[in-house]
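Here the complex is missing one protein chain, while the rest keep their positions.
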Amino acid sequence: MSSQAIRKLLVSFYIVLFFLYLFTPLIMMGMAAFNDVEFPQVVPWAGFTLRWFPALFADALMMEGIVNSIWIGIGVMALSVPIGLAAAIVMTQVHQRLQTLYYTIVVSPVLMPGVILGISTLVFWDRLGTFMDADYESFYYSGMFLTIIGQSTFISAYTMLIFLARLQRFDRTQEEAALDLGASHVQVFWKVLIPFLRPAIFSAMGLAFLTSFENYNTTVFTIQAESTLTTVLAGKVRMGTQPDLAALAVLIIGVTLVSAVAIEIAQRREQRRELAAKAEAARAERTMQAAAQPAQ
Amino acid sequence: MTGFFQRNGIAISTYLILAVVFWVVLMIVLPQAYMLDFSFRNNLPPAKIGGPEDVYTLSNYRYLVFGSPGSADAFNYLHLQVFLRTIIASIFVTLIDFALCYPIAYYIAQVAKGGFARSMILLLILPFWVNEILRAFSFRILFGTSGVINAVLQSLGIVDQPIDFLRADVALYAGLSYAYILLMVFPLYNAIESLDHNQIEAARDLGSPWWRIHWRVVMPHAKPGIASGCTLVFMLSAGALAAPQILGGPSSLWFTQIIYRWFNTGGNWPQGAAYAIVLLLACLVFVLAVMRLFKISLGEIAR
Partner (left out) sequence: MSADVELDHVTIRFGEFTAVKDANLKIEDGEFFSFLGPSGCGKTTILRAVSGFLEPSDGEVRIGGKNMRGIGPNKRPTALIFQNLALFPLMSVADNIAFGLEVRGVGKAERRKRADELLDLIALDGQGDKKVGELSGGQKQRVAIARALAVEPKVLLLDEPLSALDLKLRQHMRTELRAIQQRVGITFIYITHDQGEALTMSDRIAVMSQGVVQQIGTGSEVYENSQTAFVASFVGENNPFTGKVAAVDGQHALIDTSFGRLRGRNLRGLSAGSEAMLFVRPESLGLVNGQGAADNVIESTVLHSEFEGSFFSVFLRGDGGKDIVMSMTNSGNLPEFHEGAAARVGFRADRAVVLPVGEVADE
């Protein structure tokens, strides 16, 4: 066997190992979700059961956490998508000399540990509440509100990066063309810029929601007396707990698989559409040229 | 400024400015600044805030280094040790992730073909849609005393007593490395992917051995990706809270856990804020060191 072949073999072996490392924990957890014992484990196998799935939905605390997480996710979307969009547009217009400073400030939340964002949000709004003499029912002390704010601090930076990437491909003369045709600035924004950014808006919304949904580090400080899915989960896992957590993971993985496949199919379809348009343009080109010929 | 209004119109300009100012001032700058300020204050009940006792003090930082004034030890060995271990272990996790991910990133970026590479990327992303806490939980199933690995080891007769991986922190390091793989793979992949394959071919034609090609051609090109992956992994490991809570042994504390305690059971927020500032500084030092080491800018790291 040549050394080249040996190397190829080693590489394949490594790749298999790597993906095993990636998937074994999840597969084990998946199996634990169907194992008929009180403790989440795979061996010994005590028989197949589905009882952990209903148990999941019977857990009121968990359900409350999920509902809160969804509301927070929606709040974060509503806050971080417009902020990220504005920040990205400003980024493209800010004066060259200020650009580095501005960029450093707005991406800094990404490079900061989540716990710190949680803590700073908590102490800042707490102090603001004291300063305003607000009562304890007001939003300064609301776990949901603080969590939305705290998470949006860094999620806005993510959405901004998504918008920036898309804006780089934006042809500014389109805005000028629209203005020239009589559109107001607001019309240019809604009729030209937003449609162009639509895919980025959807990605940003998806990313914002999912990131919020699974955030723990920031949330654990800002949520205080309330709970989200992650804080409930963390509590349960630390307790040792039941296999219903594994059941939840199975559900999440299932949903993920379906959506990943759906996204892949949608992307392929989009590619096909673009190819078809190109072919059509090429055909039109040939006809045009044929038509121009006699004019010679 | 007038140019800005002329270019965007009044309504849009107002939206842009309000959104950015709200974010930058009320969400980024002021909270950080206030946390810094807060870390130099005494722990007071709300009624006394603004009163004569509300003065600046170094006591919160002093506590991290020297412990409480009454204690017998010269230094706060417990907390300092935890801090150092957090930093060193995070660096260790970062290195492991780099070693694990570099070959995969290179393979997908330069060796694998179209559809196959795409499926591999999809496979890579898949596990990371599962919640961080559930991922840590899956490591408990794997590494617990009645977990899969112990069961396998025992049935093979390699050990007769189950090994307590959690107490030995093996589970924690494995879990942390696992948790941030994606954040290492993608920057690496993006950087390596932009390398023209012909450069590698050319080096190979010149008779360079494969390791030299990586050392002299691929890695220098992928520098921004390496820096960005390492920074992200380090920062997330050092700032991790869920994984240590779930996978750490009973005695092993992660620095974030101490912070968490100051805010929760400890009930001493200024003290917690001081610890948070120390953690933030450590991350900052790491980012600056990486920028120095790789001679790149912040913009290239955060992409």
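So that you can tell them apart, the chains are marked A and B in the order they are listed, and the count of residues begins at 1 in each.
Throughout what follows, contacts are C-beta pairs under 8 Å (C-beta built on N, C-alpha and C of every residue); 3 or more make two chains touch, one makes a residue touch a chain.
For clarity, every value in this text was computed on a predicted model and none was experimentally measured.
Judged over the whole assembly, touch between the missing chain and the shown ones holds for A. When the full complex is taken into account, the listed residue touching the unshown chain is A:178, out of A:178, A:204 or A:250. Touch with the chain that is not drawn comes from one residue among A:21, A:102, A:145 or A:196, which is A:196.
What subunit A contributes to its contact with the hidden chain is residues 171, 173-174, 176-184, 187, 191-192, 195-196, 274, 277-278, 280-282, 284-289, 291-293, 295-296.
The definition used in the following text is that only the chains that are shown with their structure count from here on.
The geometric centre of subunit A is 18 Å away from that of subunit B, both derived from CA atoms. Within the complex formed with subunit B, the subunit A residues making contact are 7, 11, 14-15, 18-19, 21-26, 28-29, 32, 39-44, 82-83, 85-87, 89-90, 93, 100, 103-117, 119-125, 127, 130, 149, 152-153, 156-157, 161, 184-186, 188-189, 210, 214, 216-217, 220-221, 229-230, 233-234, 237-238, 245-246, 248-249, 252-253, 256-257, 260, 264. On the subunit B side of its complex with subunit A, the touching residues are 4, 7-12, 15-16, 18-20, 22-24, 27-32, 34-35, 38, 46, 49, 100, 103-104, 107, 111, 118, 122-127, 129-142, 144, 146-148, 151, 178, 181, 210, 231-232, 235-236, 238-242, 245-246, 256, 259-260, 263, 269, 272-273, 276, 279-280, 283, 287, 297-299, 301-303.
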